[in-house]
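Here is the structure we will look at.
Complex shown without one protein chain; remaining protein chains in place.
We call the chains A and B, going by the order they appear; numbering starts again at 1 in every chain.
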Amino acid sequence: MSLSMNLDPVQNLPAAVPPSHMQALHPPALSHAAFLPALLATKIFQSPTNIFAPEATPAQSIFGLSLFVLAICGSVFLVVAGLLLYAIIRFRHRPHDSDREPPQIYGSNQVELSWTVIPVIIIVVLFLTTTRVIFLTEHAPRPKDALDVTVIGHQFWWEFRYPKLGIVTANELHVPVSDPAHPTPTYLTMESADTDHSFWVPSLAGKMDVLPNKVNIMWIDPEKPGIYLGQCAQYCGVEHAKMLIRVYADTPAQFAAWVAHQRSPAVIDPAVAEGRQVFFHNACIDCHTIQGTAAHGIFGPDLTHLASRDTIASGSVPLTPNNLRLFVDNPANFKPGALMPPMHLNDHDLNAVTKYLLSLR
Amino acid sequence: MSSAVAIPHQPAEEWTQPSRGVVGMACLIAAESAIFIIFVVAYIYYTGKSLTGPTPRQVLDLPIVATVCLLSSSITVHFSVHELRLGKVSRSAWWLAATILLGGIFIVFTALEWYKLIVHDGLTIRTNLFGTTFYSLVGLHAFHVLIGLLMLSLTLLFALRGKLTQHHAERLEVLSLYWHFVDAVWVVVFTVVYVLGR
Partner (left out) sequence: MATQTSAPALPGQASAPGGFFALVTEWVTTVDHKKIGIMYIVYALLFLVVAGVEALLMRIQLAVPNNHFVAPETFNRLFTMHGTTMVFFVGMPILFGFGNYLVPLMIGARDMAFPRLNAFSFWISAFAGFLLYFSYFAGSGLYGAGTAPDVGWFAYAPLTARVFSPGHSTDYWTLSILLSGIGSLGTSLNIVATTLCMRCKGMKLSRLPLLVWLYLVTSCIAFVAISPLTAAQIMLLIDRYLGGHFFDTQAGGSAVLWMHFFWIFGHPEVYILVLPAFAFANEIIPVFSRKAIFGYPAMVAATVAIGFISLGVWAHHMFTVGLGPGANAFFTFSTMVIAVPTGIKIFNWLATLWGGNIHFATPMLFAIAFLFQFLIAGLTGIMLSASPFDWQLGNSYFVVAHFHYVLVGAILFMIFSAFYYWYPKMTGRMLSEKLGKWHFWLFLIGFHLTFDFMHIPGLLGMPRRIYTYEADRGWAIWNLIVSSGAFLQAIATLLFVYNLVRSYFKGDIAGPDPWDAWTLEWSVTSPPPSYNFATEPTVESRRPLWDLKHPEDPDTNYE
């Protein structure tokens, strides 16, 4: 299946947050490790999903630890590789060497003891530092103003429910920014409706698996408003590659507006009545929900405010009339293997229902 | 180039190494133990986690007779090996027959138990987690018992046809090691499934 030629360009999307320069909470442990972030800030390493450009506390804790680990590993490499290089140069066979074998050294207790003890010490230090970060992140005390979101992984899209706010949406996660003085992190309670997935937004936190029959909890607290990108990180089937995540960190005002909008009932626009008919007389309602209507399906994303989103097909395609039409006609145009079947609508109905869906702001 | 490499220093000391058969069987037992451990772990992990259906307490009875038979068969097979070492083939064959009989009784009791569970209690491998883990673990063990019985029967057949001799004592011992292993596994399965799991 090839992509349609009418795909609208990605540039029309709101820009993702560019990786920031060095906002580490923990300064680099050793001076020569500081070249790494400087290197990574150069253009060639620009990426919205750079793990060394943290924008939230969990990612920042990991970043601090990673610098320490890199410094130790880098030092070990320089020493050992240096010795290896020296050995193969200094002790290479030269043409004028005699045929006598070199002195046979079978071992040395002192040397062997020292290169056992030193690595043990390094390991102990590394382990203690690491354990501290493990407990810091996994047992962080929960502030009382934290937001709760339930994340449900599906093949191949993300469902987001805000239980205390009565909101259900898909693929685009809106969270409030968190001010360090008065933290309002978002706690994600994660479960899967089918097989294994993993929720990974590198600039905000490490990944956490989203599994059936096991509830996992993680938290994020972005400080700057903007869009943070990620995607599913556990192979879950055919379209694992296109199970993208978009996290919208909103200012308090933006977030309140978004919440109010999402809680409002579905738009009923008489101009698209015909498309509405098409929707409700086809199998659409078996899989999709539109709040306040007869559509209560739970197998596909909630469409109540579909048109308020920037993308469809789990973040892989911008939401434009053309793309939406192509997707409804046959999801395989963008995601062959997506579980939504082609609806086999004629052109007339297809145009109508597309207009209807676009009215669901 | 000469293929005898030697710097004669001392007179050759006695050079003994373990028996191949025993080492080979020990390796097989190690591998099989690992398989059983995984099934036991699954059984223990899923204890009490079934969403529906009969529980162990409701349907399992202690298989005392079967257990006694199986564990006694370890004793009989031991004597069989012992007699064969001494060259007493027909006595060895009798002990062998006793082993097979006791093992056969164990299988019959297992079959009766499964019949009761399936037909009367409605517990099959697909009923719930208990059913899945029970039949898998007990079934895997019963399968190993059957293989053992087959090997023992073949040996008995050889004995009856006069082909079994004192020279085969070590091979019979290797087979008996397998049989002891199967019994040891039963001790674990019995404890986990019928004692602790209920």
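Following the convention adopted for this analysis, a residue touches a chain if its C-beta (ideal position, glycine included) is under 8 Å from a C-beta of that chain, and two chains touch if they have at least 3 such contacts.
Worth saying up front: this structure is predicted, and the values here are computed from it rather than measured.
Q: Of the residues listed, A:A56, A:A233 or A:L358, which one is in contact with the missing chain?
A: Of the candidates A:A56, A:A233 or A:L358, A:A233 is in touch with the missing chain.
Q: Hey, which of A:I62, A:A170, A:V247 or A:M340 is the one touching the hidden chain?
A: Of these options, the touching residue for the absent chain is A:I62.
Q: Using the touch definition up top, pick the residue from B:S80, B:N128 or B:T155 that touches the left-out chain.
A: Touching the chain that is not displayed is residue B:N128.
Q: If you put the missing chain back, which residues of chain A would it touch?
A: Residues 1-3, 10, 16, 40, 44-52, 59, 61-62, 65-66, 69-70, 72-73, 76-77, 80-81, 83-84, 87-88, 91-93, 97, 101-108, 111-112, 115-116, 119-120, 123, 126-127, 130-131, 133-135, 137-139, 155, 194-196, 198, 200, 202, 205-209, 211-214, 216-217, 229-241, 244, 316, 336-337 of chain A touch the chain absent from view.
Q: Which parts of chain B are in contact with the chain that was left out?
A: Its contact residues with the unshown chain are 1-7, 9, 12, 15, 17-20, 23-24, 27-28, 30-35, 38-39, 42, 45-46, 49-51, 124-126, 128-129, 132-133, 136, 140.
One rule holds in what follows: only the chains that are shown with their structure count from here on.
Q: Please report how many Å separate the Cα centroid of chain A from that of chain B, as a whole number.
A: 51
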